[in-house]
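Report on the structure given below.
Entry: chain A
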Amino acid sequence: MRTLRIVHLLYPTSAAPLSQTQALLDVQGLRVTFDTDRGPATVVHGLDLRVSAGETVAVVGESGSGKSVTALAITRLIDYAGGRITGGRIGFTDRAGVLHDLATETPEAMRRMRGPEIAMVFQEPMTSLNPVLRIGDQIAEAVMLHQGVGQAEGRAEAKRMLDRVRIPESASQLDRYPFQLSGGMRQRVMIAIALSCRPRLLIADEPTTALDVTVQAQVLRLIASLQRELEMGLIFITHDMGVVAEVADRVVVMRNGEKVEEGDVQRIFDAPEHPYTRALLAAVPLLGSLADQKLPVPFPVPDGPPPRPQDTVTDQPVLEVRDLVTRFDVRRGLFGRLVGRIHAVEGVSFDLRHGETLAVVGESGCGKSTTGRSIIRLEQPVGGTIRLAGLDVTRLNRSNEPLLRRAVQFVFQDPFASLDPRLTIGFSIAEPIHTHRLLQGPAVEQRVRELLQQVDLPVEHIWRYPHELSGGQRQRVCIARALASEPQVIIADEAVAALDVSIRAQVVNLLMDLQARLGVAFLFISHDMAVVERVAHRVAVMYLGQIVEIGPRQAVMGDPRHAYTKRLLAAVPVPDPRRRAYARDLDDSEVPSPLRAPSDMPTVAPLVQVGPDHYVARHHVGGLY
Partner candidate 1 sequence: MSAAAKAAGVQSPLSEFWRRFRRKRIPLVAGGAILLIILAAVFAPWIAPFDPAAPDYENVLAGPSLLHLAGTDVFGRDIFSRIIWGGRVSLSVGFVSVFLGGFAGVALGLVSGFFGGWVDTAAMRFCDVLLAFPGILLAIAVVAVLGPGISNVIYAIAVFSMPVFARLVRGSTLGLKQTVYVQASRSIGVRRFPLVMRHILPGTLPGVIVYLSLRVGTSILTAAALSFIGLGAQPPSAEWGAMLADGRSYLGVADHLTLFPGIAIFVTVLAFNLLGDGLRDALDQKLRT
Partner candidate 2 sequence: MTRLLPRLVLSAALAAASAAPALAAKDLVIGVEANMPHLDPANTNDTLSQTAERLMYQGLMGFDKDMKLIPALAEKYEASEDAKEFVFHLRRGVKFHDGTPFNAAAVKTNIDRVANPDNRLSRRSLVSMIAHTDVVDEYTVKFVLSSPFGAFVNNMAHPGTFMISPKALAEYGKDIATHPTGTGPYKFVSFATDTLKVVKNPDYWRPGVPKVDTVTFRAVPESGSRFAMLQTGEAQFIYPLPAELVKAAQANPNLAVINAPSIVARYVAMNNMKKPFDDIRVRQALNYAIDKNAYGRIVFSGYSTPMDAPIPSDLGFYSKQGVWPYDPAKAKALLAEAGYPNGFETELWGGTSTAVKRGMEFIQQQLAAVGVKVTVAPLEAGVATAKLWNVQSPADATMQMNYGGWSSSTGDADWGLRPLLYSKSFPPNLFNIAYYSSPVTDRAIEAGLATADPAKRAVAYKEAQAQVWKDAPWIFLGVDRLLAGQSKKLSGVYYLPDGGVLTEDAALD
């Protein structure tokens, strides 16, 4: 990652000082209240926020901090979401130079302002477009409404917008429906809708959170360039400090509905004043920070001793996967005719050693989760062999199934969903013990208490229900449950992805601590390269169901050899405003679909060695490897 350490000069990162610009938006003392069935709840308390034309203000905070509500309040869409503005003013200077207080505008006046003056892009591209309307019509609608033009003109403008957001073959895309587009494409359409009336203020609410990292980079770049082009004010709402560093001129940090800190982006990253900001930044894994370290190192703990690298790997492989193939047949019609296959996992081979963490990385749909699920047999592989501690568990039978189920455990991504809400924590943890009849009677409860202690949870939690616990605590419960059967391998499928950054670091540290103490091996499936850098001994990069590169973490991340690995790493937002990625060369291409016709079998590229234990797929190009 050293190659990326260049100070960026092309684009100055700080905007003009506030005093020199007429504030486009001037929010003062904003209070927003929701009427819940438990009575009114104020979720934004007296927020001040200024945005000037051409300026990008990032609003940062963890979930529940009130950042999205603020956005809805400014557009007054909050009226339709069950909330009310109960205090403060929202000053907004429109195109004609007239100052409005959006907090008290009539609904009709607000409506006319939404679109040409203020536009929004939302987080979830999959649900933000109307499924029954063609995308051309959805873009043209806004144009026709606000510019009073006819159908043909609206359509022409829609096409121009699609070109502008770099959607290829825009003319034919106009007649397509949202479900026919990928998530990245839909977000581009959303941006096209938002920008179709040339708004003066764009509010982007986590616009890239649901996207893969390479797509995220594309979309971020697109927004930034359009902003410059249109000289819009931009409020960028995110929880991701990496993204903040990429886009913001100024940063507003929110917590529990209040602004805790505000400042120039450089200042915030260099010298955060508020403890919360500091904690937020400390918890953000900085990709490249372990570039010099061969072994994994836990996250530093505030006020704790500096973490030490962990060397836990033995030579003995515990899990050997060879040529694993998992495909999903797509059947249609009455007779279930096979119309295609999703080649989720195609010829994947790797070893996992005792005490080792092998990270599997890649973007959604690359087959990394399916690989994990196929090993634990939540999916049925169609080919390959799996050996567990030397024993063939490819075909499960009465004797080897309990063995596999005991020795390999799985930790899922969503801690809210992975515990049965109707069962106590204690029972959930004890379920593997009961299932495998490991202990009987009071010994079970004793063991559950031990496990709770191992994951740093109070033993009283044994009688609690999942809803009484926070996300981080629940994930600890899941880990305790995974440990209950004394496994040799834990497959962690995006196990920390759903957690807030501060919690994420704790849970990662817990996992590493357990590895150090128990020697358990992890198959660590993740899309988060920075976390992977912390935990992994080795990294496997997957693309379209195949491993394209595998090797020691330091080699793969510091010296990526496969084009895709390079692209993936380049797309990762770096939480350092000095290292903005505008200049990085990113292509706008889409990841191909793993769905293929039944007769169209993919070729599995052979892996060739490029360094010690470091292998790269060599592709068949023009008849040659």
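The working rule: a contact is a pair of C-beta atoms (placed from the backbone, for glycine too) under 8 Å apart; a residue touches a chain by one contact, two chains touch by 3 or more; residues count from 1.
Selection criteria: all candidates are chains of the complex that A comes from, given by their letters.
Predicted, not measured: the structure shown is a model, and the values here were computed from it.
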Neighbour chain for chain A in the complex, from 1 or 2, resolves to option 1
Chain A contacts candidate 1 in the complex at 36-37, 63-64, 376, 378, 401-402, 404-406, 409-410, 412-414, 416-423, 431-432, 435-436, 465-468, 471, 478, 481, 485, 498
